[in-house]
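The structure follows.
Every protein chain but one is kept in place in this view of the complex.
Chain IDs A and B follow the sequence of writing; residue 1 opens each chain.
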Amino acid sequence: MVQYGKVSSMQIVLTLVVCKLFAVITYTPVYTEKAEITAVFLGGVVSTLILLAAATPVILLFRKTQDDILTLSYRLNPGFGFIVFILLLIGVLAAAVDTMVDFQFFMVNAVFPDASRFIILITLMIAAFYASLMGLEGIARTGTILFLIVLIALVTIAFTLHNRINLLNLKPVLYEPVKSILSVAWQDTARNMELLIFMMVVPNIKGKAAKSLLGYILLISVLLCTISFLVATVLGEFTFRQIFPFYMIASVVDSKIIRRFDAIHMTLWVITAFLRTSLFLLTATSLLKRVLPYHIGKWSCLFSSVVILVAAGFLSGGLQSSNLLYDFIGKGYPFVILIVLLPIILLLNLKRISPSASKNREQQRKEEKPE
Amino acid sequence: MRRFLYKIQSEGLYNTLFGISEEKKKPRTAPESKISSNLLENVVVMQERLKGSSDFNVRELEIGGVKLDIFTNEGMTNIQTVNDSLIKMVDHFKERNDATAEEIYQFIETKMLFAAEMKDVYTFEDLFKMMMSGFLIVLIDGVDHAISMGAQGFQFRSIAEPTSEANERGSKEGFTEPIKINMSMIRRRIKSDALHFEMLKVGDTGQTDVCLAYLDHVVSPKLLSSIRTRLSKIDFKLILNSGYLIPFLESVKRSLFSDVGYTERPDTVCAKIYEGRVAILVDGTPFALVVPYLFSENFQSIDDYVHKSYYATAIRCLKYISFIITILLPGVYVAMGTFHPELFPPALLFNIVSSQETTPFPMTIEALIIFFIYEIMREAGLRLPRPVGHAISIVGSLVIGDAAVTAGLIGSPMVIVVALTAISSFVVPSLQEPAAFLKFAFIIIGGTMGLYGIALGSLIVMVNASTLTAFGVPYLSPISPFSGYSMRDIFFRAHLKTLQKKEVRIEELNGVHIDSQE
Partner (left out) sequence: MKKTIFIVLSVAMIFSLTSCFPSHELKETAIVQAIAVDLTDEGYELTLQFYAPKGSGATTAIDTSNNNANIVVAKGKTITEAVDQATAIQGEYIFTGNNRLLIIGERFAKEGVESLFSYFDRNHLTTQNIDVLVSEGPAKEIVSVNIDQGILAAEMLEKIVENCEENGMILRCPYYMFSQNMFQYEGSSVVPVIEKTGGQEEQSEDQGTESGDSSVSESIQSVDVVKIEKTAVFKDYKLADIVDKECSQGLAFLSNTVKEATLVAEDANGHLSSINLYSCDAKLKPEFQDDQITFVLQIKSKASIDEVLLPAGEYTGLDELEIFAQSAERLIADECTRAFNRVVKEDQSNILYLGDLIHKNNPKLWTAIQNDFPAHLEKLHFRTEVDVDITRLSIEANQAQNKNK
């Protein structure tokens, strides 16, 4: 996203954390391989380690370069760069579509059962479109504020649930089948599509990109473990009867002033879905603008929004189609190809991607008309 | 055809078909005419230009054998000063009939001390500008320029308490209309040679005096350059109000929030200048503009620094909460009543249901109607004469407060929501415009999409505010981008001893990127 201004590393980390929280709070164990509840919690812990291991090539790559993944791929080989562009675009669009489908699935099941799914998709897309038009800086600054709001909400939920935590729901660790723990851990890890955004945003980060990525991984791991812990200890095995366990524990919260918090916590979903969709849309727009000529590229945002909206509208029509992308991403194919293999390939060929070649390309990019 | 297409590309289709050409847009100005040494010729030109306008006076004199004319603007020049100057001149040259024009000129230049400001004027355009600013003009036969002498004596409103920014323990002085008085009020508070006033003229016809006030060693040169560039693009003929400049100074044309602030208080201006901002004084307006203006400044007031820090913090938080109440309370109330009644505590819900039983309108329409009536009353209260004001408040309270509820047109909880929203809006008056618009927008959104719509709307507003930059300074600074040390005076007010350790400079906030060319 070279055409956008610089954002601080704290801003981008907090924004990506809020995005990732969407995947965490919409996690539905109902559709995953059957596991004990302790595995759900332990899986969250183990996924931190897997993520650190899987993201190591990314960290090492961006310790040495401040260019984004697409630039590096093109520098390696234009043909390879084009393939990477296609894969990145599909990955980013798929993540955006998945976000919208999951969000509308949540809204029409938990909040507005009689509402039209199109109105939810369209309104979310309008908001995301506006945000992506405003650019990376606007989204990143908004993300910083939203992180505080989300954190306050999570702390409130955790605090009000403290007397409902039943540690007996967590069974002894060593007696849990390793396979189920790893299965849950892999599911959690594979849903880190935010790293795609990160790999494209690197040139726009003020400060060290690798450090930002580490910060993101640690912060999201803490939040993931906390939320998994809350879900596991409050609901226990009952988790597997819930499509949205986190929403369930938010509904259990009770206070003297407001009897129900679930409609308020719906805003958590809205915030995270909005930010996630905006960022993926922005990334898709940036990818298209890099490749297409200016007079076509300026319509990239609109084109991407329409594609995402149509795909989401189509997939959200049925129960099986709604889970299609969710399962696909959960299995880890995009994660392995784009976030593990691609950085490894570039890391192995880092010496071939010379700084002088990057300077020439920078000059070419500056000559392009601004947005 | 090619030229036509090129024109469409450069000026746009609308301008090409319906707009005015670039040449026609340039104002017609006469070439500047120089003052001659022949007094008669000068007088003829003056009479032609003034066309007998009755507010100008001319006094023909012969002193020491030299003819001279004194031009004044009645009502703007101090008559006593004029008389004193005449007496002195007459007295000095009473014995002589052979004085030269040069001697008269030198006498005026060196011996007349009543006027602190004295300037030689060489063209008629400058002459008229000075005369219409209250200067006394002396034309001497044999001298090829006029002398303008500062003898302003026009009537102006005395320094009074600011009407729009009341405070408890701060200064009771507010700006007035004459720009010089306002400049002096700032100078009295910042007795530093770093304080610089830069005078500009804006408006072809009005030639309104505009003054940029800043501290030399603190302000960013790029900021100054940017302001000058924007002011130079103003095409208005007449600037009657500082508000006319605001759209030209704003960074984004269509934004809910304005990044140009205004104040009636000299102490506030001094505080802003000290942080590296630039104050813009406009002659004829008691409101000074301050740029760049950030969101958090709407919640700061001079009173915050005279109270204890804990109290000031509480009031600051109250202001933020009041703003949120102003924009969100009606929408949230409508959303909850229409889509999420489960959020109400049971006892409150029963009251609301009871009150809604007899009302004919849905909650959304009820809210829109009542707020519309409130806006009518508020505007009426602003414009009507004071003797009638009391009657309006009685009518308003009767209409909304009692009769409408008794008649079953609206519910009493809705009246409470309106009242609370209205009172909250006055806590932060500088955000009244966006608050009024957002209030209505959120009522409609809440009534159609519930809390989901409110959440989305809030996010869009947040993105709008986040993207806004005030002369390169992010509008939500120092909240986002976060600047740690500046946060000492945002949501809470740290102790003054803590605040004094490191001063806030607008240029040093995170994310600042001032472009002098904008």
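Quick notes on this structure:
By definition in this document, contacts are C-beta pairs under 8 Å (C-beta built on N, C-alpha and C of every residue); 3 or more make two chains touch, one makes a residue touch a chain.
Quantities reported herein were computed from a predicted structural model and do not represent experimental measurements.
Screening B:337, B:434 or B:511 for touch with the missing chain picks out B:337. Interface note: of A:39, A:248 or A:279, the residue touching the hidden chain in the full complex is A:248.
From the options B:51, B:169 or B:254, the residue with contact to the chain not on display is B:254. Not every partner is drawn; the one left out touches subunit A at residues 109-116, 118-119, 122-123, 126, 129-130, 133, 166, 168-169, 171-172, 174-175, 235-238, 241, 248, 251-252, 254, 259-260. What subunit B contributes to its contact with the hidden chain is residues 254, 337-342, 344, 346-347, 349-359, 362-363, 405-408, 411-413, 448-450, 453.
Rule of thumb we're sticking to: only the chains that are shown with their structure count from here on.
Per-chain Cα centroids separate subunit A from subunit B by 45 Å. Looking at the complex, you find that subunit B touches subunit A at residues 339-340, 342-343, 345-346, 449-453, 455-456, 459-460, 462-464, 466-467, 474, 476, 479-482, 510-511, 513. Contacts from subunit A toward subunit B in the complex involve residues 5, 7-8, 10-11, 107, 111-112, 119-120, 123-124, 127, 130-131, 134-135, 137-139, 141-142, 144-146, 257-260, 263-264, 266-267, 270-271, 274.
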